[in-house]
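Only one protein chain is missing from this complex, and each of the others stays in its spot.
Our next item is subunit A:
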Amino acid sequence: MNPGTLKQILLITDGCSNHGEDPSAMAAFAREQGITVNVIGVMEQDVIDQKGMQEIQSIAQTGGGVSQVVYTSQLSQTVQMVTRKAMTQTIQGVVNKELQQILGRSKTMDDLPPEKRGEVVEVVEELGETAGLEVLVLVDTSASMTHKLPTVKEALLDLSLSLNARIGENKFSVFVFPGKKSDVEKLLDWTPNLEALTKVFSKLSTGGMTPTGPALREALSYFKKKRSLRSLLSNDDEQFFEESV
């Protein structure tokens, strides 16, 4: 059993969208394509209002991911926790589906006796450690985020440190919204290492609307583009691997 490469969008924001389509709908659309959407809400002293909270939860729920609202100081720990949790969740979903095929409908991992469950968890952990992972980071750069951006950068560097300790391969890319000309702007192309982020992040300008929905849509299309290109490459890789074995 192989869950293949896990695909995630990590949305970092501090409030409500105010432009374009419903971000929850876009998140649900992402989920349909096997891409999980996680959301982290960052607060400073200010508190995120009820509406913003609801939106954050709703995006993650419809996107099949995890959401968490934190103070800026806790961001580093949270980013890695949320990403890992979502990975496990996705793998668990795959494993549960397999279990249902073996054990019959409506049976999940939790219906097994504790000892058997332990064995399943071992498999889930193994997969989480070795599976490939692609994370597209989507950062809100509307005016209120200005002070939080240095911490966001630190947190993302920390994320790549955590994930690159895994055995499996990682790919990250970073987008910000709103972009200079369009709703979303690419900051960093797919790379296994987020180190390059340090340079580009300092040049960021903030301000403008919060087009969360359009940004998600754009990000999705980027996943697709990349896939078609990469699938060619990875096929080559596999062939090479088979030959060398």
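Please note the rule applied: a contact is a pair of C-beta atoms (placed from the backbone, for glycine too) under 8 Å apart; a residue touches a chain by one contact, two chains touch by 3 or more; residues count from 1.
Basically, contacts and distances are computed from a predicted model.
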> The hidden chain: which UniProt name fits, "YdbS-like PH domain-containing protein", "Glucose/mannose transport system permease protein", "Hydrogenase expression/formation protein HypE" or "Serine/threonine-protein kinase"?
Replying inline: "Serine/threonine-protein kinase"
>> Can you say which of A:N18, A:Q77 or A:S221 touches the chain missing from this structure?
In response: A:Q77
>> Touching the hidden chain in the complete assembly: which of A:A25, A:L103 or A:V121 does that?
In response: A:V121
> At which residues does subunit A meet the chain that is not included here?
Replying inline: 68-70, 74, 76-77, 84, 88, 92, 109-110, 113-115, 117-118, 120-122, 124-125, 129, 158, 161-167
